[in-house]
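With one protein chain removed, the remaining protein chains of the complex are shown where they sit.
Read from first to last, the chains carry the letters A, B and C; within each, the first residue is number 1.
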Amino acid sequence: MVASLVPTEDEVMLRDAARGFLSESSPVTAFRANRDAGRTHDPALWKEMAQMGWTGVLLPEEAGGSDMGHRAAGILAEEMGEVLAASPFISTAVMAATALKGAANDRLAGIASGDAIYALALDEGSKHNPARTGMQAEKSGNAFRLTGRKVFVADGSAANRVLVLARTAGTEGEAQGLTLFDIDAARAGLTRSAKRTVDERDHAQLDFDAVEATGDDVVGEVDNGLAAVATALNAGRAALSAELLGVSAGAFGMTTAYLKERKQFGRTIGSFQALQHRAAHLFAEIEITASAIANAGRVLDEDPDNADIAVSIAKARATKTAKLAVSEGVQMHGGIGMTDEFDMGFFMKRARVGAEWLGDYGFHAARVAAARGF
Amino acid sequence: MVASLVPTEDEVMLRDAARGFLSESSPVTAFRANRDAGRTHDPALWKEMAQMGWTGVLLPEEAGGSDMGHRAAGILAEEMGEVLAASPFISTAVMAATALKGAANDRLAGIASGDAIYALALDEGSKHNPARTGMQAEKSGNAFRLTGRKVFVADGSAANRVLVLARTAGTEGEAQGLTLFDIDAARAGLTRSAKRTVDERDHAQLDFDAVEATGDDVVGEVDNGLAAVATALNAGRAALSAELLGVSAGAFGMTTAYLKERKQFGRTIGSFQALQHRAAHLFAEIEITASAIANAGRVLDEDPDNADIAVSIAKARATKTAKLAVSEGVQMHGGIGMTDEFDMGFFMKRARVGAEWLGDYGFHAARVAAARGF
Amino acid sequence: MSFFSDDLDQFRVEVAGFIAEKCPQKLKDMPASDRTICWGGKRFNFSCDEQRIWMEEAAKVGLTAPRWPVEYGGAGLSRAQEKVFREEMAKSDAPSPLESFGLWMLGPALLAFGTHEQKLKYLPDITNGRIRWCQGYSEPGAGSDLANVQTKADDKGDHWIVNGQKIWTSYADKADWIFALIRTDRDAPKHKGISFMLIDMEADGVSTKPIKLISGSSPFCETFFDDVTVPKTDDEGNSRIVGELNRGWDVAKHLLTHEREMIGGGGSGAAGGILGGRSLGAFIDTLDDTLMEDPVIRAETMELEIDTLAMGMTMERYKDMAKQGGVGHASAMLKYSGTELNKRRYEILMSITGSEGVEWDGEHGTLAPEWLRTKANSIEGGTSEVMLDILSKRVLELPSA
Partner (left out) sequence: MSFFSDDLDQFRVEVAGFIAEKCPQKLKDMPASDRTICWGGKRFNFSCDEQRIWMEEAAKVGLTAPRWPVEYGGAGLSRAQEKVFREEMAKSDAPSPLESFGLWMLGPALLAFGTHEQKLKYLPDITNGRIRWCQGYSEPGAGSDLANVQTKADDKGDHWIVNGQKIWTSYADKADWIFALIRTDRDAPKHKGISFMLIDMEADGVSTKPIKLISGSSPFCETFFDDVTVPKTDDEGNSRIVGELNRGWDVAKHLLTHEREMIGGGGSGAAGGILGGRSLGAFIDTLDDTLMEDPVIRAETMELEIDTLAMGMTMERYKDMAKQGGVGHASAMLKYSGTELNKRRYEILMSITGSEGVEWDGEHGTLAPEWLRTKANSIEGGTSEVMLDILSKRVLELPSA
């Protein structure tokens, strides 16, 4: 690895800019407003992100992108996580942008401009597991007919395009025989039903009933879709890990602030050693996870084809750290932390959904173990 | 279940008597003396235990026993654990006595008198797993020839008799086809090599080279040895769990005493809240484990054929609690806890060996999961 | 004198007959739910007429408060009789005729600290379900520091003027009366200036506001006192204060230990909620069959099951110890371990249900809100930190700083 895990000046500037923008345009109060209004994300914010160039963070300049790379994408995701900014950033600007790297610039330009919102329709069960994809894509002439159900599709309602993984050969559980399609979300036979999840984000169930797809819709090679989506998935997992690091930092920041201000038994509660040690332990966990996040971005930028282990370490660590940060957050706040009026619950809910999306702790732990030879 | 988990008056009296005797005859200093003298146990102490009637705690009165039951045996084992009293109690007075319940009284009398010291030769690998027994017992005429290696045989060097499980049919991994033999430890072809383990107790490797055994040596039925030894194993596991509870209580007692006396930064260290909360948590863990130990004894006394889950809960809890108690013990004592001059290390070492003997956490967790239907 | 015979066998026959005869079959057939809980009180909407009938019939013979003395509206049963009664209730599927904070908390407080006249005045209204009480302890600024009571009563001779705010007052919006900790002496040391006061929720200046939790709507309210007039004695000359003036903390402490043991129960055995009495194994059978192949989930689940069963044994052991002379401050262990265990159980339920579990109202119904609600277990009724403080100071007797 060439790059250092310490952020470069450019990365520090990017972070400051992102933080400045988000504190203006998307503080946690904005998320609450969306929630209260029943909005899973704010299209206006998405447009602004596009104007900031965030949608093009992974796109080549020819396609209107800034090509800043995965570490930069992680910095943006982390900052969004810290204020719970809801947007299709990971689905579109990270995963779709990575999956379509090879595609024509006009298609990428749609992502850069913010006009295209992508959803990745992959899981079919309650646990993330790409190889278990069973949805059928029947060959008929030189077209395909997609039939089956996809669940837990992030940004599935807002999306105007869908990347969907379906089986053109082989049987459920086999890594081979899958094909990745890039289709219009309005295509006939595709029904989308929004699901209300605790994080109040956009998660939908997609039902495909003989949805037509042509050879032009295929991304990568037929029957080799897992390869076509592999790096996109790793990119998404790394960005999600970064978001979860932001969620941890956001919850931790609220908690330490509260520990310094709240008084009880005539003392600031932050002076109780038992709470101090738990806070210090949490700080250590966050620092270690931050290293794993920085490393995942570095490996994706420098050696994307061998990023599985780095990405899985990041996602496993981020999942566990966020869980600890939000539980300590609620517990140390006491009753107030339990009220909807207070923001801590939002962090806890996002951490839970983020723990499941794109692979839970066990999924990523297994990938690490495999890579380490046991 | 009929009995309450709260000790009866008799059990309280038994505990007081045991504590009184052990603090006299076998304080931790006695264990240290044995260790320094290279003795894995003190034959004189064993004789005294026999005179106290402990060797007969599970034996019928006709055989010179007191037939007090498994809960009583657990109370004795717990008290021994608290002062690290080393003896063949579990191998002989608990496991052999249970396995030989059906045998002739004269054989049991040997146990009651303390003349017989038994070892149970079972494991062949680094993890406890009776069903994996592969050692061969070849039938020749109406006799058997035992050939193979048994490892981690507790009290294997001191024993004058050996209960050995060997395969008379079937293949490694099968529960059926095993037979339990009760043979003289001096029998031709049996070589015993003592192993030095961290707990400084008697653990040996037994090598069988065509050791002769007759039908009279068979305990229970041929090919059904696992059944013959099952309750004996559960009894041993329950007693070992009780010993580990004693080890936890012993380490915890030293630790709380130290927290109350040791001064640092001008304060008694027991006044530091971070240590207080960890000590209180450990107290809670010990209390919960104590309930599981009492319950295991109760079930073995009232319904021994359905004791697997109760026993496994006890062993799993005891293993984990003892590990926590001794690590906190060393850490809270600081440097002094690391010195050989101080006793805490002895508790840590016994806890580790006890964690492996007769099934580690995972072995017993699996039995609980199976019994609970997942 | 009781309505039932003292002889246990005879009693069993009588009480079984009473339940069979007086509890309408419709109630016995109703699946247990919030709607089957009878809270009583002036403004209570009975889910059906049978619910009211059963409450009234049970109240007539004191079975809404089995162990309370007959003269105060109870059935005056012995512990042994109560056990028999519970057994027969369980057999019969009859729901509890009445539940309320009056029965759980104020009653025990009055029985321990009240005057004979106070008992006569307030207890029967509780047992017959006429008056519904709520509890007013916590305050916004206080948190775990329960004795930090700011709600104050100014002495105006024959009455008090009460001002302040309470929080976490369950069902305050449905209650007729509140028993509250009120500061009646601001100059006395923190614990010595509090009184245990009884206040009519209909009095002018009392208002309530429900609290929404991260898990959704809740029975909790904020309760405001704005120049509320509380007569020092009622028309019959009964004091509106339970126990001595400025000694309310003793009463509160007495009830807290009691409450603690109740809440600790949450951690033991097969919980209600999503599991609804099902074993973890039975629930897992309803899920993706490859789930338990994940060693992380499997290991966590096995450990949870072990600790849950061991906690159940501990609840049993402590109950028996309590009968044989009490467990004292060690009950804080039940509260601590039981609630932490329940939080862990729900974390694992969320983990094994994966993306289905995170829906507000999907496959697994109320799992998600239940999970979020458990986070309060280790806060309400004394935080885990307070429990650990109690254990280290009172049980382990570790020195204070």
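Criterion: contacts are C-beta pairs under 8 Å (C-beta built on N, C-alpha and C of every residue); 3 or more make two chains touch, one makes a residue touch a chain.
Since the model is a prediction, treat every value here as computed from it, not as a measurement.
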item	value
Listed residues A:G270, A:G329, A:G345 or A:G359, member touching the removed chain	A:G270
Chain not shown: contacting residue from B:Q176, B:T191, B:T214 or B:Q264	B:Q264
Candidate in contact with the missing chain, chosen from A:S25, A:N160 or A:T256	A:T256
Touching residues (missing chain, whole complex) on subunit A	4-6, 256, 259-260, 267-268, 270-273, 275-277, 279-281, 283-284, 287-292, 294-295, 309, 312-313, 316-317, 362, 365-366, 368-369, 372-374
Contact set of subunit B toward the excluded chain (per top definition)	123, 125-128, 151-152, 195-199, 203, 262, 264-265, 272, 274-275, 323, 327, 330-331, 334-335, 337-341, 344-345, 348-349, 352-353, 355-357, 360-363, 365-366
Where the unshown chain meets subunit C, residue by residue	295-296, 298-300, 302-303, 401
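In this text, only the chains that are shown with their structure count from here on.
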item	value
Interchain centroid distance [CA atoms averaged], subunit A/subunit C, Å	42
Contacts with 2+ other chains: residues of subunit C	385, 388
Residues of subunit A whose C-beta touches two or more other chains	272, 274
